[in-house]
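A single protein chain has been omitted; all remaining protein chains appear in their positions.
Note that the chains take the letters A and B in the order they are written out, and that residue 1 is the start of every chain.
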Amino acid sequence: MDLFKRLNEDVRFREGLKACMNCGICTAICPAAEFYDYDPRVLVTTVESMDNEEIESLLKSDAIWYCGQCMSCKTRCPRGNVPGMIVSVLRKVSQELGYFTESRMGRQQYAIAKTVGDNILSYGYCVHPSKINPGLHPEQGPVWEWIFKNREDIYTRLGANFDKPGAGALRKISREALDELKAIFDETGGTELLKKIEEFSLKKAHESGFEPNGTTEDDYFREVYKKNDHSGIK
Amino acid sequence: MKSVVIIGGGVAGIETASALSDFGHNVVLVEKTDSIGGKVLKWDHLFPDLKSASELENYLDIKCREGNFAIQKNTTIAQASQSNGKWMLRTDNNRVIETDAIVVATGYEVFDASRKEEYGYNIYDNVITSVDLEERLKSGKTITTRAGYLPEKIGIIHCVGSRDEKSGNHYCSKVCCITGVKQSIELHKLLPEAEIYCFYMDLRMYGQYYEELYREAQEMHKIQFIRGRLSEVSENIDKRLLIKAEDTLSGRPLKMSVDLLVLLVGMEPGKGTKSMAGICGLETGKDGFLKTSDMHFGNNKTGKKGIFLAGSCIGPMSINDTISNARSAALEVHNYLQTK
Partner (left out) sequence: MTEAHQSGITGIYPKEIAADNYYYVRSCIRQNFFPGSETAFLKIMRNVLGKNIYDDAVHTTCTGIGYHSDIVPFETIQTVVARQFALMTEKGFENLAVSCVTSFGIYCEIVETWKNFPEELDKARVNLKKATGREFEIPRNIAHASDIIYKFRREIAKEAKYSLVNCLTGEPLNLVEHIGCHYAKMFPEMGVGGAEFTSVLSSMIEIWGGAVVDYPERRHCCGFGFRQYLIQANRGYSISNSRKKFESMEPYHPDAVICNCPGCTMFMDRWQYVIAEMENKTYGQGGRGIPVLTYEELAGLVLGYDPWDLGLQMHQVNSEPFLDKLGIRYIPSQKYSGKDGKIMAGPVIPACIK
């Protein structure tokens, strides 16, 4: 399979990759380059080389998962490239082909699909207070524990229409609207992507001896969500 | 006797005027400011041999005194039209000059570094351009930071306003790299204790003795060359500048605090060049400079009969290339005038 050709089918790839002159301006201000062993310039020139083997290797590595999507690169690139957008397309193809389960950071997509993906289709929000379990989010601090415990009171006090029909913050999004959202996901490949992420992930989980039950409580979820090394995964 | 008007009294204009008047033509040189010589009057030393710019000033001075051509200062051309195979030029004070040929020698403008906001020019105290530095060197005053301290660390930044989609200039300005190398050596001679870093993408040492000067900068003056383009400048609380680049040869992001930052600004078509394009109906190239009829074989001709180009209104050029180009323009004009 010609991976470069496949990448090029995405308009964002064409928008994001003009030609790199290796100046390093992107890497200079990339937060991920500062804190991870990562170099967006090298990522772009690797892709630009059109070397199928290199690209396949990239898609299976951690390298494409470090980017934080801040787009600081887009502001500065003197050739009009957008490494951040190229990364989005690489991540897409990596998931479509199942390569993401070969890298530690790629495997984390399972946890995102199970949290954010689930929230979108169940609640119509990417993030919902009832799903921000203080146990999974100690960094939210004691103030969040208080908010979580008293959420109905606090949100209502602040003018939200918490979990009720009608307009307002944190309203209960209607069944009809959620159905439309689901229909959009079905029609445009959104459902398909979530399914693929789950299928490839569960395959990897079983291969490595995990017993996932598809919830955020299972051992595979906890492995990819919490752990910095996946010594338990083949 | 045929007549020629040369528009622009810089290096190119003077050289062309001198050569054409030597050929025996009636030449008028028109200059919009009060002085003749153009931007080189602000230069201290020239690359690559580091000769004093006053040598060039003297050369131009002699050309003007001994040349048999008229000089009209404080004059701009407002309109150009053709009539019976001649060109009629109306000046801004409504005089009309009739002439057989025109040479546009209106030159370049330096890139306004404040357009590159993230470099902090005109924002932070200690960011200057190569032009500012040259002026300071010429003045003979000590090179210090704004607060009056001797800089211990100096950064020199290549490609400011060139090779940059974001600045609107895709082209390379050719002469900035060698300017940076020259100025790094000059700074080291004045401040032998200072650490000097040049941040570049490519070192365009295209001219004769340029490569040797680069080597001299490294060997004799210990100038450090880092292959990485400057991304951003910030100011620390002590007014030192925090600069961010990548050292691409080792593949690592790099941050450094310097006392003084010199931006090597590129060349853009001058204001006069832009207005002449409109007034004479001349084509400009994709880079905004005036287009010649062929970059190999017709590098002083335009699409308009009787109008010729000389010097950096055509594109970024060094002084020696400008002088050669100006002489070539004179030959083209002379040949044209023979056929009239």
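The working rule: a contact is a pair of C-beta atoms (placed from the backbone, for glycine too) under 8 Å apart; a residue touches a chain by one contact, two chains touch by 3 or more.
Here the structure is a predicted model, which is why all the values come from computation and not from measurement.
One of A:Asp37, A:Asp186, A:Glu199 or A:Asp219 touches the chain omitted from the figure, and that residue is A:Asp186. Seen across the whole complex, the unshown chain contacts subunit A at 10-12, 15, 29, 31-32, 34-36, 65-66, 68-72, 74-75, 88, 91-92, 95, 105, 108-109, 111-113, 115-117, 120, 124-129, 132, 136, 139-147, 150, 152-160, 165-171, 173-174, 176-178, 180-181, 183-190, 193-194, 197, 224-228. As for the chain not pictured, it touches subunit B at residues 117-118, 122-124, 232, 234-237, 242.
Methods note: only the chains that are shown with their structure count from here on.
A straight line joining the Cα centres of subunit A and subunit B is 50 Å long.
Those residues of subunit B that touch subunit A in the shared complex are 118, 159, 163-167, 201, 227-232, 244-248, 251-254. Touching subunit B in their complex are the following residues of subunit A: 21-30, 33-34, 39, 41-42, 76-80.
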